[in-house]
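Sharing a structure with you now.
Here the complex is missing a single protein chain, while all its other protein chains stay put.
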Amino acid sequence: MRNKECIAMLLAGGQGSRLYLLTQQIAKPAVSFGGKYKIIDFPLSNCINSGIDTVGVMTQYQPLMLNEYIGNGQPWDLDRTYGGVMILQPYQASKKADWYKGTANAIYQNLNFIDKYDPEYVLVLSGDHIYKMDYRAMLDFHIKNNSDCTIAVIKVPQEEASRFGILSLRPDMSISEFQEKPKNPKSTMASMGVYIFSKEKLKKYLIMDEENENSSKDFGKDVIPAMFNSGERMFAYKFEGYWKDVGTIESLWEANMDLLGDKPEFNLHDSRSRISSRNYADPPHYVGFDAVIQNSIITEGCEIKGTVINSVISEGVFVDSGAVIKDSVIMRNCIINKNVVINYSIIDSNTVVGSNTIIGEEKESSSGITLIENHLIIPSNMKIPSDVMVDSKYISKNTGAKE
Amino acid sequence: MRNKECIAMLLAGGQGSRLYLLTQQIAKPAVSFGGKYKIIDFPLSNCINSGIDTVGVMTQYQPLMLNEYIGNGQPWDLDRTYGGVMILQPYQASKKADWYKGTANAIYQNLNFIDKYDPEYVLVLSGDHIYKMDYRAMLDFHIKNNSDCTIAVIKVPQEEASRFGILSLRPDMSISEFQEKPKNPKSTMASMGVYIFSKEKLKKYLIMDEENENSSKDFGKDVIPAMFNSGERMFAYKFEGYWKDVGTIESLWEANMDLLGDKPEFNLHDSRSRISSRNYADPPHYVGFDAVIQNSIITEGCEIKGTVINSVISEGVFVDSGAVIKDSVIMRNCIINKNVVINYSIIDSNTVVGSNTIIGEEKESSSGITLIENHLIIPSNMKIPSDVMVDSKYISKNTGAKE
Amino acid sequence: MSTAGIIFSNIHDENISELTRMRTMASVPFGCRYRFIDFALSNMVNSEIYNVGVITHYNYQSLMDHIGTGKDWDLSRRSGGIKILPPFITAYAGEHKLYTTRLEALKGIYTYLQSLTDDYVVLCDCDVVCNIDLRDIIEYHIEIKSNLTIAVKQVYIVKNTMDDTEIIESDENGRITDILTAPFFESGYKDINLNICVFTRSYLLKVISDSIVHNHSHLSFDILQKNIKKERYRVYKYKGYFARISSIKDYFRHSMDLLNSEVRTELFRVKNRPIYTKVRNSPPAQYTQTAKVSNSLIADGCIIEGIVENSILFRGVKVNKNAYIKNSILMQDTLCGDNVDLNCIITDKNVVIRDGRILSGHETLPFVIGKNGIV
Partner (left out) sequence: MSTAGIIFSNIHDENISELTRMRTMASVPFGCRYRFIDFALSNMVNSEIYNVGVITHYNYQSLMDHIGTGKDWDLSRRSGGIKILPPFITAYAGEHKLYTTRLEALKGIYTYLQSLTDDYVVLCDCDVVCNIDLRDIIEYHIEIKSNLTIAVKQVYIVKNTMDDTEIIESDENGRITDILTAPFFESGYKDINLNICVFTRSYLLKVISDSIVHNHSHLSFDILQKNIKKERYRVYKYKGYFARISSIKDYFRHSMDLLNSEVRTELFRVKNRPIYTKVRNSPPAQYTQTAKVSNSLIADGCIIEGIVENSILFRGVKVNKNAYIKNSILMQDTLCGDNVDLNCIITDKNVVIRDGRILSGHETLPFVIGKNGIV
């Protein structure tokens, strides 16, 4: 078999606990986004669009839905006889059994997977960012600079820089300094969590890191600084385009809203780099006689008879007449009954909202999003305020109190 | 999506420690057999040949090679969009992280996988038997008898019965008694480790078993007896044909030998039920001018210039002139140099045997097989006796001593 | 009861020649995101028929593009799966004659039919829109030991308005008593042939080899009508939604049927029997601030800035500001410029309607704009 020039290792292990109810039963990369996507569709589609056809997905937290979603990789054209997408879970070796202890350890445990394809370069990705990127251009940059490690960076606003890993750069784009979530950032170039390593260097530093008892086995905290301190050739590749970390309820909501508008901040209708996703064979969506849909996106399988404004509606959602949805994200197969009013909310999949119920409040900003769990049945005539998390306990408590 | 009538759950977790060096780096189902097969090819091929197109493979011990071998399931026509073959490894749920604690627990942990396809019947298989079987006929038997659990049985010689789980049967094939490895077997009908359950019953007893603190979470030891004791409808399905447990070096060697002869005990050339395996794109095998090949099977990619008698030669093996191989199994990509003599041995893959070396001894029975590890380099002019396990330590010790 | 499927992709091309100039009937777009063949194919897959041959003739590149590897119907398989059966592939077709009837087509694939191992064969045309469980027909066929079972549906026929639809008469046991291929009788309720039928394979092979020997060329005229008395031909009475497209008017009318919620439910919302199609990975439809849509079906990939009423918009259609689309069917990637006004229009793929154009057809004669047309 041929060796591969570059393979990708996708860190999909995160529980994503700041997404609360959305990641109770699923891993963060399996969270829905933009009507028909899961977060992981973005790095997977980026890979195949960049000509990288071998992707190892490392996961250990609630992998079932992710495994099922990825399946044989067919939706992303990653169902290959040689290469393609593979789920890499922790396993028992002859003597020991280990869960992944950190992002670096996860890749360390799968070094034999990398060795099998014997690539010259390894692309390390994480599964919690929304963006379209041509990794091929970054790889060409890495090769041209004879770099050992190249880190993709994006310019962030000065006031937000302290939330990121910040890189100071020389004019030739080589890295002169690192700051992890600095109080006084020296630059506004933030790491996107996208790395290209030359394989031998990656292997060397992963083995060193594994032997280092003080290491937390994390890429950003341990491996990258170790390489930097040893004076390896490290460059930053400047990315220009839309990029968003969707690690919180607010940022997930914001990223969904970024899809709306006449000229959306993040344009999915660009056919040069299409994002692929698993398809559910839903019929086209139907818009009723009295429906009002403005500044929104609607996905296949929906039946919209009410009003939808500034919202993202996923596959198979029913919005009955008289219902009004504003500034909200409704996930797959929800049923919104007559005269329901929803504002500034995220409703997870398969939830049914009884008629006349009011969820959330009209507001000006993204704070105080109301979050509704999946597979809930919300009774009629309820009133759910803004900024709450609604699960079955919440429902039974609040309806029990009423009766 | 449609539900499936019957799905298979394949227990491939075993380390198979009685196969010693052969399972140092791989799980037992990934052990080579019959020139071009792995043990797991047999249950997988049986499934697709029986029209069962959804197979969950539960594994946690050294799964990498097995994962790689199974890949997207394409060699077995099990690369389906809906269904197909899936590797099910242990995982972390929201609160807990569990390795599989036993065969029953492995399936218990994957009940949601079963629920997804909502089958009426679940076929439970293990990954360490060599046989061709039409599971469809067994399923028809199960349905006809309105059975809760049907166990495939095979007649074994009276003297061997105490090595198996033995079932006593009524004339209608319902089960009247169980004996696990009995000293005084009351019957010669042995369980083959192939079960069909009606899904709801399986689920019920798995949940009960999970809650039972005294259970060892094993199918044969706990779940089956519990069902029996509760008076469920349990039947035995009599299988007639070749079946072999290859859990030991001796039985693995014997099973390989059963493929030889004018009328082999186990005939792979029966085109009605072809066994599929992953193909390595090797060219046809070449037989040299002075080669002698008798009563043997030779696989693609070999170049045979020496003598091969009563042996099984896997893909890509080179046998140089003057070498004599008798009563042995040579696995993938071994190189046997000039004038080597091999008797009653199993040589694992990618091993090189230096010229004039003598391995094993001529004998009459299957006891005292010499076993050589994979990726070894055995020097020239060595003499390795019968009934030893040869790894790199053995080599360095015995050659070090000589010099 | 293993069953193979055969789909005729070209038989009725001439009926809607406006849309089949560059493609087979099978690959004519329908219902926002489907091609006709999706209904036949999905019915087969949903009825556990995983070995499907599609008989083609000419113009089948778009069909091959649509089917691709077959993965979207889960029919990309080593054994079975979906196979295109083009002309010139078998011994019979050695003279490079192209077939014009179903029976001629079947003669051309005689060796293919011989090579199957299935006991039964389902034949299906491509101008048929329905969601039918073929297992019901096959089980009935087996139970009554029929040689040929034809699915029929009772509909009201108006005198002298018939196209080439066949009427099938049967007795109280479902035994076929007459097949009328060109009926001009009085109006009334009749069972029409859905062109979905189950053959016992051995009988089908006998019929074809007989036809080769005797140079028969038409299944209904030459075989069925002659043997009605002595052979076991039965009807299966189907009651669900069914549309057959035999003219551009039919095409328009049955497309508009989809705006009816009951029709959508019967076609698309049947449990465990979705209609599959080629996945195009379009993003969800985008509505801007100025969009105004009512009683319409909209596919993914559309961008809507204007007004859309009683219309069917396929994937990737763009409706610019102040455009007013009503009673129209716009196929894939149609672009409607600013201030465009359309009524009773069918656009084929990639049509561009320039800013300000006003076009109007009538529901009895919709105005069809050909593929890649620029108006």
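Lettered A, B and C in written order, each chain numbered from 1.
Following the convention adopted for this analysis, a contact is a pair of C-beta atoms (placed from the backbone, for glycine too) under 8 Å apart; a residue touches a chain by one contact, two chains touch by 3 or more.
These numbers come from a predicted model, not from an experiment.
Asker: Quick check: which displayed chains does the absent chain contact?
Answerer: Visible chains that the missing one touches: A, B, C.
Asker: Pick out which of B:S126, B:S296 or B:T357 touches the chain that's been left out of the picture.
Answerer: Touching the chain that is not displayed is residue B:S296.
Asker: For the chain that's not shown, point to the residue among B:L111, B:M208 or B:V287 touching it.
Answerer: Final answer for the missing-chain contact: B:V287.
Asker: Write the list of chain C residues that the hidden chain touches.
Answerer: 22, 58-61, 64, 68-71, 76-78, 81, 83-84, 86, 88-91, 96
Asker: List every residue of chain A that touches the chain not included in the displayed model.
Answerer: 1-3, 74, 77, 79-82
Asker: List every residue of chain B that touches the chain not included in the displayed model.
Answerer: Residues of chain B in contact with the hidden chain: 34-36, 74-75, 79, 259-262, 264, 268-269, 274-277, 279-300, 303, 312-313.
Quick note on the criterion: only the chains that are shown with their structure count from here on.
Asker: Average the C-alpha coordinates of each chain, average all protein C-alpha coordinates together, and give the chain whose average is closest to the overall one.
Answerer: Given all protein C-alpha atoms shown, the central chain works out to be A.
Asker: Which one of the chains is farthest from chain C, going by Cα centres?
Answerer: Ranked by distance of C-alpha centres from chain C, the top chain is B.
Asker: Between chain A and chain B, what is the separation of their C-alpha centroids in Å?
Answerer: 40
Asker: So how far apart, in whole Å, are chain B and chain C when each is placed at the average of its C-alpha atoms?
Answerer: 48
Asker: What positions in chain B touch 2 or more of the other chains?
Answerer: 74, 79-81
Asker: For chain C, what residues touch not just one other chain but two or more?
Answerer: Touching at least two other chains: 71-72, 274.
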